[in-house]
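The complex appears here minus one protein chain, its other protein chains still in place.
In order of appearance the chains are A, B and C, and numbering begins at 1 in each one.
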Amino acid sequence: MAFCIAIIGKDNAPLYLVTSDVEKELDLQYRVHAALDVVEEKCQLLGKGAPETKELYLGLLYSTETHKIYGFVTNSKIKFIIVIDSSNVALRENEVRAMFRNLHILWNDAVCNPFYIPGEQLNSKKFDRAVQKLMSGNV
Amino acid sequence: MSEEIVFDCLHAEIVNYCLGNNKEHDLATLEYIGFTTGYRLIERLTRDSSRFKDELETMKFICTDFWTLIYKKQVDNLRTNNHGMYVVQDKAFRFLTRISPGAKQLEHAPKFVAFTCGLVRGALSNLGINSTVTADVQSIPACRFHIEVNRN
Amino acid sequence: MSRQALRLDAKKVNSEFLTLTYGALVTQMLRDFENVEDVNKQLERIGYNMGMRLIEDFLARTSAPRCLEMRETADRIQQAFRMYLNIQPTISNWSAASDEFSLLFDTNPLTEFVELPADLSNLRYSAILSGCIRGALEMVQLEVQCWFVQDQLKGDNVTELRVKFVRRLEEAIPAGED
């Protein structure tokens, strides 16, 4: 149900990226990367007294005929990005929110692994499994 | 609270551990243990809180909510000079309540605050605020933490 | 208490705080000693010391009488785990002589987030627990052996802690007695 889930560090370095289809990985990575401008924009809008909501969910960053790309930022400036299939009209936005929330929880737990060094790429079986679940939409 | 005592024991042991091996870098180690703990913990604690608008908001969170959660009591006093210097006063600091007051104890005080300095620094740094956290203990169990934000 | 904190469950935060701090300690130790066995020992020792202090608290809270046989002891240990880590290990695998039993943990707060790197397979991450039990029981004149039989961190589906009675120590009146 999601094409790609990506986690991007404070400094916009990729910490984790998984795609439903390995063939498309590079392409999706390009798209996710391109989304960062908007993410930053939205992060900055906050605190500029902009009407923007203060919630961590950044909403739809951009969409193409094929993809919808959503963003989320934690208070620790870690960015989550979820790419979903545009054609999938069934997917409601609040489902995306839910995905982000779950992802956030997973991420929190992953970060709490004392053997994970913050800022480095995350490789964790546990996390992989959970994220796979998340992508396939059965959480 | 029954869980608290467990942590207090652990904390005491950690202090011993750090002071056990060679003397010079132990406080640093202690502080660092605190740092990593804070860095990770804050990730969880801010999960449900909305995005912080600015430094002040963040500071408020750390010095009120965060503090209360960890130390089971609100800080007695929080002041700032609005130039990145914040002072947190705790009249009965959790890790100092267990040691009997007295001049002799006073020199041991640093052991019991180092972890917390790290904890706070870690939490802040993960929220994007680089700071230097120091503490001073005038009379056990009262304790004051100075948080100095390093801009740029 | 502020609106923020209210949302967070204090109990949960407590145990997470403990867990994370413990994690930080373990990693620090791994930095300090190059030999993992040393780390295990250290953790066990720390646990032992904590146990000696916790038992006092335990006895004070539950003005429990001195227990006469291992089964009682087992129950107390179980009770203690509920009290301090709010987890309830199941007691099982009694030896015929009923001087040896297992504590089965289906969850272990200490290892909640932990994922052992491959190269640390011989690290006994939760060694502190066994240490704790030894320390505590020694304060009530019970010398026991205590070791891990299974560990979820190593892929077992439960964490099994084996406790074996060694002997009664005849020493000064233990704290909290009579």
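What we mean here is this: contacts are C-beta pairs under 8 Å (C-beta built on N, C-alpha and C of every residue); 3 or more make two chains touch, one makes a residue touch a chain.
FYI, contacts and distances are computed from a predicted model.
*Asks:* What protein name does the UniProt record of the undisplayed chain give, "Protein brunelleschi", "Dynactin subunit 6", "Phosphatidylinositol N-acetylglucosaminyltransferase subunit H" or "3' exoribonuclease family, domain 1-domain-containing protein"?
*Replies:* "Protein brunelleschi"
*Asks:* Given the contact rule set out at the top, which of the displayed chains would the hidden chain touch in the full complex?
*Replies:* A
*Asks:* Which listed residue, A:21, A:41 or A:55, touches the chain dropped from view?
*Replies:* Of the candidates A:21, A:41 or A:55, A:41 is in touch with the missing chain.
*Asks:* On subunit A, where is the contact patch with the chain that was removed from view?
*Replies:* Residue positions of subunit A that touch the missing chain: 11-14, 26, 29-31, 33-38, 40-42, 44-45, 48-50, 62-65.
Just so it is clear, only the chains that are shown with their structure count from here on.
*Asks:* For this structure, which two chains share the highest number of contact pairs?
*Replies:* Pair with the most C-beta pairs in contact: B-C.
*Asks:* From the C-alpha centre of subunit A to that of subunit B, how far is it in Å?
*Replies:* Each chain's C-alpha centroid was found; their separation is 32 Å.
*Asks:* Between subunit B and subunit C, what distance separates the C-alpha centroids? Give it in angstrom.
*Replies:* Between these chains, centre-to-centre, one finds 27 Å.
*Asks:* Quick check on subunit A: which residues sit in contact with 2+ other chains?
*Replies:* Correct list: 112, 114.
*Asks:* For subunit C, write out the residues touching at least two other chains, lowest number first.
*Replies:* In subunit C, 16, 20, 23-24, 27 touch at least two other chains.
*Asks:* In the complex, go through subunit C and note every residue touching subunit B.
*Replies:* Within the complex, subunit C contacts subunit B at residues 1-2, 4-5, 7-8, 10-11, 13-18, 20-25, 27-29, 32, 42, 46, 49-50, 53-54, 57, 61, 83-86.
*Asks:* Report the residues of subunit B in contact with subunit C in the complex, numbered from low to high.
*Replies:* Residues 1-7, 9-14, 16-17, 21, 29, 32-34, 36-37, 40-41, 44-45, 48-49, 61, 64-65, 68-70, 74 of subunit B touch subunit C in their complex.
*Asks:* Considering the complex alone, what residue numbers of subunit A touch subunit B?
*Replies:* Counting only subunit A, the residues touching subunit B are 10, 46-47, 53-56, 73-77, 104-105, 107-108, 111-112, 114, 118.
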